[in-house]
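Here is the structure we will look at, set down as C-alpha cells.
The other protein chains are all here in position, but one chain of the complex has been omitted.
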Amino acid sequence: MALLDIAGLTVSIDGAAVLGPLSFSMEPGTSLGLVGESGCGKSMTALSIMGLLPERARLAGSIRFDGTELAGLDDRAHARLRGRRMAMIFQEPMTALNPVRTIGDQIAEGLLLHGLGGGDVSGRVADIMARVGLPPARFPQALYPHQLSGGQRQRVMIAIALAMQPALLIADEPTTALDVTVQLDILGLIRDIARENAMALLLITHDLGVVAAMCERTMVMYAGRSVESGPTRAVLGSPAHPYTRGLLDALPTGDRIGRPLRVIPGSVPRAGDRVDACAFAPRCAIVGPVCRERTPGFTDLASGQTVACHFADGAGGTGGVGRTGGMNGRTG
Amino acid sequence: MSSADGPFLVELDGVVRDYRLPRRWLFSPPPVLRALDGVSLAIRPGESVGIVGESGSGKSTLARIVAGLDRPEAGRVRRGGCVQMVFQDPYGSLDPRMRVERIVGEALFGDPDGRARKRERCIDALEAVGLSADDMRKYPHAFSGGQRQRIAIARALVARPDLVIADEPVSALDVSVQAQVLNLMVDLRGRFGMAYMLISHDLAVIAHLCERVAVIHGGRIVEEGATAAVLASPRHQHTRALLDAVLPPDPQAAREKLDRARRS
Partner (left out) sequence: MRGVLDRASGGAWHGGLALGSMLTFILVAAALLSFVWTPFPHAAMDIRNKLAPPDMTHWLGTDQFGRDVLSMMLVGARNSILVAVVAVVIGAGIGIPLGSTAAWRGGWVDELIMRMSDFAFAFPALLSAVMITAIFGPGAVNSIIAIGIFNIPVFARLTRGSSLPVLQRDMILAARLAGKGGARISIEHVLPNISAVLIVQATIQFALAILAEAGLSYLGLGTRPPEASWGRMLNEAQTLMVLAPHLAIFPGLAIVLSVLGLNLLGDGLRDMLDPALRHQGRM
C-alpha cells in the first residue's frame, strides 16, 4: 500500500487557485523530488501534507497518508500525526528552531513524544547528534541555535527529524540558504538518514542538480500542476515536456562561455492567473492552437514518464484525454 | 568619463577592511572582523572579471570598496571611470514608492543634461534592457523579479558606466529567468563595451560571462586566473571545493559527486 497517496488535490487562497489538481503517490522508503520555480505550488504541496497551510487556504481533494485521510482532518489530530509519522526540514533552520531552548532539548522532544527515551534520553540525544555530524565533544547539548552556523543548525533540524523516526521526511529547499560547500554534506546526510531508517523522502527544490543527486523519481511542477514526472534518470536525461527541456537548456554550464544561453521567454505566471489551457503555452516553443484551448491530460511514455503536454506523443492534441491522475508509485 | 590615467579602470593594492563588532563586555575592546585582508585586483576597460566566494568571504565588501561606497583601512584604491552597480535583491534595490522613471533617472543625479535629455536617456536605457517607454510611469510592484532586475540594469546603464559591478545579479531569480538576464548582460557588453565585475557563489554563472576569475576566501584572493584555466585545473583547495559542490543535472554524475563528498 502506498504510504502517501494524493488524488485531485487543489488549494485555493481567497478564491484564487494556487495548486492543482495534483495527484501522485509515494511508496514507503522511496524518494521523490518536486522541482519547479517560485509559485509553482511545490511548497504548497508540502504544507498541505503537513497540515500547515495558512488559515485562509481552502483545500479540496484527497491526501491519504498511511491509511488516514488528511484532508478535512482537524488540527489536533493532524498535529499528532505530524509529530509521529512525518517530519519536515525547512529552508531557513533559524526560523524553524526555537531560539530560547537548547538544541538538546529540542532533539529530545521528538524522542519523548514516542516514549523512545527509555532511561537515558540524554544518551540517545548524544547518539543522534553524533550521527548527524555534531559530535558531543564539540557540540554540547546545552548549546542554543544562535551559537551554531547555518549548516550546523540544519544538522540540528535533521537530528530532530531523526529522533522522531518518521515514515515520511519532507525537505523544503534544505540547502538553498546554505553555502555551496556545505550543501553536499547536508544533502548527503539527509539522503543517508532517510535510507538507513527507511523513511520516504519528499524533496522540494528549484535545483535540478539536487534532485539528480537525491531522488529516484522526479515531478516537475509548473503553475500549480505536474507537467512531467517519472524516474529522475528519464526526466532529466530525456525530458519530454518543453518546460523541463527549457529548464535544462537554460542552465549555464560554463562550457559555452559568452555564447547566449537558450532561454524560456516570459516569466512564471502569478498565482490565480490560471486558465483553462496549458499554463505553459505563452512561453512554449512548440505551442499549437490546442494548447490555448484545453488543459492537456497526462500521457504515459514507454520510458516511464508521465507528461502533461498535447504534443507529448509527437502527434499533438490527442494526448491522454480524460485522465486526471499524475504518477503512480512505481518505485517500490 | 573614460579611464584617462593608466591602462586600468580600477586598481586595488593591498586593500584591508575591518569591521568592528559589538563588544562582548562593557569595557572590553570591540572585536574586529577582518573582511578584506590585503586584496589586490585590477580591472581593465572592457574586461569581465568574476569574483567567486561564499557568504562572509568578503566579496560584497570588495564590491562596495570598488564602487567607492566604503573606504579601506589600509591599501590603495584607484578608480578611473564611472562605476555602477546591480544588486542581488530586485525587491530591495528598487524604491517601491518611486516610479520607474525616477528610479532609473536617479543614476543621472548630478548629470548636466537637461530634463528632456535625461528622459530620453532613461527611455533608451529601458529599451536596451527590453522594456519600453510605457513602463516609465509604473511602480516596481507591477513587475516580476526578472523585469525588476532589468530595471536595475537600466539604472546602471543610463549613466554610461565604464564598469558595472553586479553582486549576485541572478541568484534571487527563477532558473528560467536567470538565463534571460545573463544573456542580456552579455548582449549589453557587446553593444556598450563596459567592463563587468561579477560577484557570485555560482561558478557556472561566472564562467558564462567572465574571461577572468578571482576566488576569494576569508578576505583574501586565494586564486586568480583565466576562467577556463581555473575551472579546468584549480590549484587552491577552496576552488576545488567550490567546483566539487556544483551538482550537474545528470543523476549519474551528481550521485557520484555526492558519494565522493560523503566518503571524504
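A and B are the chain letters, set down in written order, and residue numbers restart from 1 in every chain.
Rule of thumb we're sticking to: contacts are C-beta pairs under 8 Å (C-beta built on N, C-alpha and C of every residue); 3 or more make two chains touch, one makes a residue touch a chain.
This is a predicted model, so every value here is computed, not measured.
K.L.:
Out of B:S57, B:Q84, B:Q147 or B:T239, which residue would touch the omitted chain in the full complex?
P.N.:
Answering carefully, the residue with contact to the hidden chain is B:Q84.
K.L.:
With the full complex in mind, choose from B:K59, B:K118, B:R155 or B:R189 the residue touching the hidden chain.
P.N.:
B:R155
K.L.:
For chain B, which residues reach the chain that was dropped from this view?
P.N.:
On the chain B side, contact with the omitted chain comes from 64, 67-69, 83-85, 87-89, 92-97, 106-110, 152, 155, 159.
Operating definition for what follows: only the chains that are shown with their structure count from here on.
K.L.:
Considering only the defined contacts, which chain B positions touch chain A in the complex?
P.N.:
Checking each residue of chain B against chain A gives 54-55, 144-147, 174-180, 182-183, 186-187, 201-205, 207-209, 211, 227-228, 231, 238, 241-242, 244-255, 257-259, 261-262.
K.L.:
Applying the document's contact rule, which stretches of chain A touch chain B when the two form their complex?
P.N.:
Against chain B, the touching part of chain A is residues 37-38, 179-181, 183-185, 187-188, 191-192, 206-210, 212-214, 232-233, 236-237, 246-248, 250-254, 256-258, 260-265, 267-268, 283.
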